[in-house]
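Quick one: structure below, then a few questions.
The complex is shown incomplete by one protein chain, all other protein chains being positioned as in the whole.
Letters are used for the chains, namely A and B, taken in the order the chains are written, and counting of residues starts over at 1 for each.
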Amino acid sequence: MNAPLLELVDLTVNYPLRGAGIPGRSGRPVVHAVEGVSLTLDPGQIVALVGESGCGKSTVARAIVGLQPATSGQVIFDGTDLTGLRAGALRPYRRAIQLVHQDPYDALDPRMTVRAIVEEGLRIHRVPRGDRDAIVHGALERVGLTPADWVLGRFPHELSGGQRQRVAIASAIALTPRLLVADEPVSMLDVSVRASVLGLIEDLRRDGLAVLLITHDLAGAVTLADRIAVMYFGRIVEEGPVGEVMDFPAHPYTRALLSAIPSPDPAVRTVPDVVPGELPDAVHPPAGCAFTSRCPVAEPRCGEHVPPLRELGSGHRAACVLPVPR
Amino acid sequence: MVASPSGERAADNPTRRGTALRLIAGNRQTVVGLCALGAFAVVALLAPVIAPTPVNTQFSNSFAAPAAAHPLGLDGGGFDVLSRLIHGAQTSLLVGLIAALVGMLIGGTVGFVAGYFGGRTDGVLMRITDYFLVIPDIPLMIVAAAVFGQSLTNIMIVIGLVYWASTARLIRAQVMSVRQRTFVKRVEAMGASPFFVLTRHVVPQVTPLLLANTVLMVANAIFAETYISFLGLGDPSVVSWGRMIQDALDQGAVVAGAWWVVLPPGLAVTLVVLAATVAGQGMEDTLNPRLKVGHLAVRRFRVRPLHGALERPRAIHGALERP
Partner (left out) sequence: MTTTSTAPLLEVRELGVDFDIERGHLHAVRGVSFTLHARDRLGIVGESGCGKSTVVLAMMGLLPPNAEVSGQVLLNGVDILAGGDSSMRPHRWCDISMVFQGAMNAFNPVRTVGDQIAEPIRMHRKASRRDADDRVAELLDMVGIPAARAARYPHEFSGGMRQRAALAMALACGPKVLLADEPTTALDVIVQAEILQLLRRLSDDLGVALVFISHDLPAVAQVTERVAVMYAGRVIEEAPVARLLTTPRHPYTAALLAAIPRPRAAATVRSIPGEPPRLDTPVIGCAFAPRCPSVADICRITEPTNTFDSDGAVACHRAMPAGLPQ
């Protein structure tokens, strides 16, 4: 069996609460953004990391690409643990792992032409000058921005949101990465454009690229993911092949998410399967399952310990102590 | 989140290349201020040529009223006021410019380094900046003049040293804000070195604001030089406007009713400082949209009368007629 391309082992990211506490003293309040997240990604696979805002999914993305140091745990890429590496040793991995950002309107330097933007990565990684032109052309055509010659001389403000996002993707694939981390790549785009950009990301899989798609849009994620991992309050609460998870959601939170997606059929009134409640305090996390305060089927034992991920068969796991309705 | 409409207007993103210049040129305030400054600069440059008399020529009748031969009359020492005014322009503007440049270099560097690297570097640099911010400027300049001597060079350096701190704060804030922008983070994630990011992304975004701030500093510097010279701490070997005012009072021009000795230098300083301030403020307003307050104005919309209630097909001819 092939080794996974990316393996997150018990990844934990805490960061100190700004301004609180006395610097240098231990016991300074920390925000537990990500707690013990483990995830694997095989080459050519698309895994969706789904959750609502504040669940820690963007922090996971930043930790993978090195923008955020991990507090503990490992980020193993192609067999090498990236968490211990220093800046110099990390460099080749900054080429192999590329991040696509959420905001296409701020992701491109407004003072640079498309050509300069796409070429920039090549410049940073010292790709020979003679090769750059062909690579830039190729990247733009690959993302569907043709004729490439017309687009090369444009500035970002002359392009639509969807086009800008394609330029951002082109600048990423110009470096022939092996892993693309897409953090909410279409949430700021018009609905009519989203499908084509997601389709492009799925198409990149043909080039051997693996994709970690981070999103809060469950419905959108399902259209291209092979596996789906649902995050809540810094932990993965359910994980498995996308068909399995969608048809047989095992965790009450996944069921709540599915029930809350507005049905386009007006005869069906969407009522979220959740108890009105608030997220727990990220600085003082509860001892038990974090979803207890909003769970429609919570029992007293849910508050005792954080439930571990239980195997449910065929690669499907859920972190809930209650029996799964089938 | 809903996407913002494509085709954003120039004013929404003043950091686009070339737009900064176009926006500044479009701001009437800035243009007027810069033109006035330019006029003064030309006069200063051509001082030896256009001054009616060499600056050190002494005439016999002191406090002579303005006449054809001496359009601004003579001062108490018998010198031609107009000539002194023109030569004084050279001094004042030169000091203003160089002092502002000194301030910009120090303040800009401190601001860039503190803003980009953050952490302890930022902390240390900002404490130093704070010290310079709270030092009373005029007393420091007096002390410096007394200790280091009254030469023009010393004055320029001292003024720069006193005024760099506020620039540093402004640039630091701007650098920190640019640093958070997505395109900077993107390039950092790609593996760019801090130097690469600073020079290729941060500096181009922040430089227009730095220039605007420098223009404002010119105003401050000219005023400071005038003040120093007025106090008698200026370079005794050169003419400057501050010196002219000081001389006028020393020589008893006010008592003698010789307004042509006191008024011109004061007016000149006022006009130059005003021009520089107006230009600098205009540039800053344009480049830093958050400083604008136009959106706080009371909204008044215009209503057009209803033209025809029914929709009729809008057939467009002409352009689509086939030959």
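Keep this in mind: a contact is a pair of C-beta atoms (placed from the backbone, for glycine too) under 8 Å apart; a residue touches a chain by one contact, two chains touch by 3 or more.
Remember, predicted model here, so these are calculated numbers, not experimental data.
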{"item": "Residue touching the undisplayed chain, where the options are A:Gly220, A:Gly288 or A:Pro307", "value": "A:Gly220"}
{"item": "Touch with the omitted chain, as defined above, among A:Lys57, A:Arg111, A:Arg194 or A:Arg317", "value": "A:Arg194"}
{"item": "Hidden partner chain, touching residue among A:Val30, A:Leu67, A:Ala116 or A:Met246", "value": "A:Met246"}
{"item": "Touch list for chain A against the chain that is not drawn", "value": "52-53, 160-162, 190-199, 216-220, 222-223, 246-247, 256-267, 269-272, 274, 276, 278-279"}
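Assume only the chains that are shown with their structure count from here on.
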{"item": "Approximate Å spacing (C-alpha centroids) for the pair chain A, chain B", "value": "47"}
{"item": "Chain B residues touching chain A - in the complex, by the definition given at the top", "value": "1-4, 6, 8, 13, 15-17, 181-183, 185-192, 196, 201, 204-205"}
{"item": "List of chain A residues in touch with chain B within their complex", "value": "65-67, 90-91, 94-95, 98-99, 101-103, 105-112, 120-121, 124-125, 155, 157, 159-161, 168, 171, 175, 187-190"}
